[in-house]
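Subset of chains shown; positions unchanged.
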Amino acid sequence: AAFDSINETNAGLDTFFLLFAASFVFFMQTGFAMLCAGSVRQKNVKNIMLKNILDACGGALGFWSVGYAFAYGGADSSKKGFIGNTGFFLTGFTTGGELIGWFFQFAFAATAATIVAGTVAERCKFEAYLAYSLMLTGFVYPVIVYSIWSSSGFLSAFNGEPFLGCGMHDFAGSGVVHMTGGVTALIAAKVLGPRIGRFYDADGNPLPEPVSFGPHSVSLQVLGTFVLWVGWYGFNPGSTLLISNSTAAAVSALAAVTTTIAAAAGSVSALFMDMFLSRMKTGHCEYDITMCMNGALGGLVAITAGCSVMAPWAAFVTGIIAGWVYIFFSSLLVKLRIDDAVDAIPVHFGNGMWGCLAVGLFAEPSRVANAYSDHGNYGLFYGTGGNLLGAQVVGVLWIIGWVTVIMTPYFLILNCLGLFRVDAIEEEVGLDISHHKGAAYDISGPSEEVPQKFEI
Amino acid sequence: AAFDSINETNAGLDTFFLLFAASFVFFMQTGFAMLCAGSVRQKNVKNIMLKNILDACGGALGFWSVGYAFAYGGADSSKKGFIGNTGFFLTGFTTGGELIGWFFQFAFAATAATIVAGTVAERCKFEAYLAYSLMLTGFVYPVIVYSIWSSSGFLSAFNGEPFLGCGMHDFAGSGVVHMTGGVTALIAAKVLGPRIGRFYDADGNPLPEPVSFGPHSVSLQVLGTFVLWVGWYGFNPGSTLLISNSTAAAVSALAAVTTTIAAAAGSVSALFMDMFLSRMKTGHCEYDITMCMNGALGGLVAITAGCSVMAPWAAFVTGIIAGWVYIFFSSLLVKLRIDDAVDAIPVHFGNGMWGCLAVGLFAEPSRVANAYSDHGNYGLFYGTGGNLLGAQVVGVLWIIGWVTVIMTPYFLILNCLGLFRVDAIEEEVGLDISHHKGAAYDISGPSEEVPQKFEI
């Protein structure tokens, strides 16, 4: 009877743990909305926020109806497969664990979807965005989840016979979530083309220098960044999926620590590297808050795969490099004249990739044994061979490949049909006025005469 | 000894659970403040936020001193009563369960109070608002709580002899919290009258078309909406009040799932219905972010009563209809020339009512047994008769009746005494300048000459 009671208590504790973690992950939607809103020009604020709300809603409906079934339905560690096929519309879900598991996974799916919103901001049609986001949460993302996180996945660490003896180790989704969103964003940005006036003049000739379109509100960007960071404490520590024993507790706690250190390191690293690079060019010493924010986010994305298997010092190294990775990919995009309105590609694709690879370098034996199992394959620096790194590389290529194969034709077709990009005149006017009944702000006070009347 | 230990652990777990949930519910105050602030004109921002802070504070002091005692004091399932009478000022509260129970219930009371702030914004006197909000949290709301949630309540599902064999099922308060706030808002708006220039010209003649006063910041509105949504994961899943066994865990997890689906459905439903209706009128296809936000909130309010007893599909249906209910009541108010500055009445009154009724339609037998007891009365669609629906209807009428009987004379008296509404000139100037020492924003940069000096 005492054992029964403990099981009852543990059922409650673990359900509560995922309720907490999922609520924090869902809170990241607020962060993305504020970060995106702050980053765009004043004339497109309502449009981007509407997309942010709707991909949360679309994610919920898509993941309820088919997404979760595709991602996990009928998974079985004794075999491998491509896609799940049970549990559509949550049919048969009755226990706390099943139900809260859906809620937690939905929050991740919505995160993957919303990453793209920022990149294509200020020029993407609203309907195209909706169609894409249902496609992503309903099909593209679930297939990746199935392959890496479900026990039937061909790259899953939880399969009975994992790839290369270990499978891919992507604890909370540097690859599964962030690269999926990031690769999609990259393809979309390439197909959609840059915003008018960013890289080309009115005749289509490249400008000598790209024009940067400043954020309309840095306050909203900072708010969004902090909220995302906070939400990450659900994302990473929550990915143990349970907390009712001391091993899970140690793994979850480690994730909180490494997440913190990597974010801090990424922020500092990007800020100072950018400052040094600018000073070499201009001689001035200026600190750019954008670097600080995106560096932190880059560090967070990068540690997401390895948060549970790395020592704190390795999290520090991962974060420092994440700052550089961010700067490198950000400059590369500008060189390639690919226009990312919020720099989501360097943050989520660049650092998602780096995070997956970092696991292959830094995964520490005892921590791998805690978070996964004692399979004997660890980070390259621990001298046990390159199987884990190999699995990580294959995982990265698989994600890039799958997303590219599905989304490239999808976006190209949308584009050919004229359904992807708004008209040039609408873009110039701004989407808020042209599509959403007016501007996002009206900060005019009462007319001049009124206060005068009042004074008298 | 092992049993003792388990009881100790469970005491800690359940206290922690309510600490988490109540903190999330309290976070909704932030959401209401941002939503209200964003919705009003720039000249009244400080005023509305001051009211939002103060009803949280007033709610705490009112609910500490008398409110909680009236709501739950001395409740006993073997008898029925009208109002509680023990535990004033938390006297005798020593256990974790008692203390955290107060904290959780306070957060709900503060929610009921703050709903009204938005409706009466831009014209209600500050002192009248304070007086009303103490009245609501200290007396009106506690009586409703006693009747429906305490074990002595005449409509309570937890009484030994519940009304119609089941009592009213209002799990987290579509009726108790949202209708109470919403009915009060409706009465207040009717007595107070519309803002100057909204429905009538300077001579008091109806305008051919109502003038809508746009929000001053849609960014703040979106922030508020997301924060409310996040907070709802404390509001609904927390209303199990405990989590230390697998049944409670299943109920709480179900609440998280249904809450998510109903919010998403409400948002999508309101957005597209509004778009179709507008297109029929104007021929243009425009997406209104206000619909998206208030639809989500409407869905959240509507699922609040039934979150623990409905299947996910029923939550979806409830949410879809909630979007329509919102639009219907919003249009109706405009037709009736009742001015609601933030559309709180359609969201909280309209959908609070719909949510209570939806339980009478969709409550599923096995889920009712988990969340309440196996009393044999379920939703109409499950073919067990109309007792539950009957109890829900009576509950709705009781809430409307009680609030109306108390608040109508209260507001009428305030109004007759000239204590309810600010002077017309103060309203035109805006309350921030006339009552709160100046405008909420000063976004002017340094004067033109200064940066020029700097460049040289």
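We call the chains A and B, going by the order they appear; numbering starts again at 1 in every chain.
The rule we apply is simple: a residue touches a chain if its C-beta (ideal position, glycine included) is under 8 Å from a C-beta of that chain, and two chains touch if they have at least 3 such contacts.
Every value quoted in this text rests on a predicted model; they were computed, and no experiment measured them.
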Counting all identical protein chains, and not just the 2 shown, how many does the complete complex contain? 3
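Please note the rule applied: only the chains that are shown with their structure count from here on.
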Return the distance between the CA-based centres of chain A and chain B, expressed in whole Å. 32
If you look only at chain A, which of its residues touch chain B in the complex? 1-2, 5-9, 11-16, 18-20, 22-23, 26-27, 29-30, 33-34, 37, 45-46, 49-50, 52-54, 56-61, 64, 89-90, 93-100, 102-103, 106, 126, 217, 220, 223, 435-438, 440-446, 450-451, 453-454
Show which residues of chain B lie in contact with chain A when the two form their complex. 2-3, 6, 9-10, 13, 16-17, 20, 24, 41-43, 214-219, 222-223, 225-227, 229-230, 233-234, 237, 242-246, 248-254, 256-257, 260-261, 263-265, 267-268, 271, 286-289, 292-293, 296, 312-313, 316, 366, 425-426, 428-430, 433-434, 439, 441, 443
